[in-house]
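Below you'll find the structure I mean.
As you look at this complex, bear in mind that one protein chain is not there, while each of the others sits in place.
And then chain A:
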Amino acid sequence: MADRRAELERKKQKLAMIREEKERRKREREAKESEDVPMRVTRPDKDLRTETEELLSSLGIPLGSEGSVTRSLNATPDTSLSPIPDQSLSSTQSGTGPVKSLRKQPKLSVVSVHQANIPPKESVTYNKQTQTASTTVDREAHPLDYYKWDDEFQVEEEGEGCSLPSKNLESPSIYPRHNTPHKVAGLPKVEMVRPASAAEGDTPMTPGHTEQQKEEKIKVDLSEEEKQQIMMSEEFHIFFGKASRIVERALYEDLDICVDYTGTGEEQEGDDKSGIRLLLNRCFTDDRWSKNRTITSFDWSAQFPELLVASYNNNEDVPHDPDGVCLIWNMKFKKTTPEHIFHCQSPVMAACFAKFHPNLILGGTYSGQIVLWDNRSNKRTPVQRSPLSASAHTHPVYCVQVVGTQNAHNLISISTDGKFCTWSLDMLSAPQDTMELTHQKQSRAVAVTSLSFPYGEFNNFVVGSEEGSVYTACRHGSKAGVMDMFEAHQGPVTGVDTHRAQGHIDFSHLFLTSSIDWTVKLWSLKDTKPLYSFEDNGDYVYDVSWSPIHPALFACVDGMGRLDVWNLTNDTELPTASLVVDGSPALNRVVWTPTGHQVVVGDDAGKIWIYDVGEQLASPKSNEWSVFMHTLQELQNNQVDQDLDVLTSLSSSIFSSPSTGIR
């Protein structure tokens, strides 16, 4: 640049010099001419010359001046002038003669002028570092871009590069496919605007970028019609067909490839209750038949462990519908409708599968009738019914169960008036045997609300009553009837369940009772005192159920919609897993699936909720039985200690009249 300026200076100087020279020559010539004119008169032989001179002079001034110019230029051969004039003149130089040839016509020749146009170097810059960071910036800019346009242009014109570099860096990264800005920009044009820009890379970007921003803004505004149009187009359908097929296949693959078999999870879910413990699997409900009916009992089919029978109370809203409904649900399939629908005239309080007859379903109703349905028949009404007579039941039947073996089995039903009936499945017209369950000490009969047979027992059983006491009884033998009484609860007993999980240690003497008095109590048949009382609930506990596979696991449900799963080896104070069912309906019944990995809960709105219990919780470890044994021991010891304390405090209060002396 400095060189150019110097060159320019020199050129100017030369031009000035040339002008001066011209002037001088002109003056000289004029002086000469003025001299020549008198001279011409004296020299006749020079007439021709003078004539020509005159002729020339009329034309000669330009010629002469040219000549003088060339002469003056020739006189200064050492000075190098601008290349262009130099070139053009150098060719004439040879043609022109020395100084004396004033009259000599300078030779003119056509000169080709070299023009070298050097386009400036195109520099393409990418900056990959800022890809992710820039997107957020860009996103924020979106709503305001529309207004920011003009600012960009103005900024550009000012030649301020400060705000632009950040934008420049963004644009290549966001739309890598749009490499066009570099070409679209039209670089030479840009150069003119910015004569002295330091970083060449900046310049090509800005106009391209603003164009991009324009495009961007336009893109986001695809209208609904355009979208519809796109969706109607043939190529969209082709794309969608292919893509949806692949995606659906991928979706249906339920494989969890991230399963960690080592159990060393980086997962924080180790102690997380909600994560794996209880997950809603599905919900069984039928709008027509189960809506608004309280679920009164559950039973599993012995032959088909996926079949679940649920009995329903009446629906007060629809008086014309049958009062008692019994539905058979299938857990195996994704179907949401029941397998079989049965109904009868009286609300069904208890239902069970006839254990050794896969087609028969038995129900005990509110009217005292025992009903038998057969799923081979097409009828939804019972195929057999027990009579409404004094020999059978006259009170609601809350418990039905089939006990015995394949060859020698009976149906047992107990009603709230303490009547214990034994039936044969072939003949429901009259019970085979009846018995009154009355406690020896009281003449009153036991109002039985729940029944449970210990595992492997067909004779002795446990019943819970409305008074809050629990009785053991036996069917046959000399002492048929109620044997022991447990002063269990302060309110009616809602559920009794005997221990079921089989292991190397037998816990079948254990049973649980749940009651309206908000507690669940753990008992042993050997002892009239409860082993432990679980008092975590805040509402009536409606049912309790032992896990069929885990010795220390049980579930209970209460009226607030709470489902609790207790693991006694883990914690006896609080449930290990707990959740509230959607919508907090009062939960009436709970059972475990035969596999022990799911819990089935029935509520008072006719919905059956099936929850998956997490693997770690549901499956017992090999030492589970022994650990539970220890826990029981501890519980017993605690109980003993407690009792001791009570006794000592009592005795102390008795003996405390004199000053000291506690013992």
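Keep this in mind: contacts are C-beta pairs under 8 Å (C-beta built on N, C-alpha and C of every residue); 3 or more make two chains touch, one makes a residue touch a chain; residues count from 1.
Note that in this section contacts and distances are computed from a predicted model.
According to its UniProt record, the chain left out of view corresponds to "Dynein light chain roadblock" among "Succinate dehydrogenase assembly factor 2, mitochondrial", "Dynein light chain roadblock", "Protein transport protein SEC23" or "MAK16 protein". Touching the missing chain, out of A:Asp3, A:Glu235, A:Asp287 or A:Asp426, is residue A:Glu235.
When the whole complex is considered, the residue among A:Glu28, A:Glu122 or A:Glu248 that touches the unshown chain is A:Glu248. One chain of the complex is left out; on chain A, the residues touching it are 131, 135, 139, 174, 176-177, 219-220, 222, 227, 230-232, 235-237, 239-240, 242-244, 246-248, 250-252, 254, 256-258, 279.
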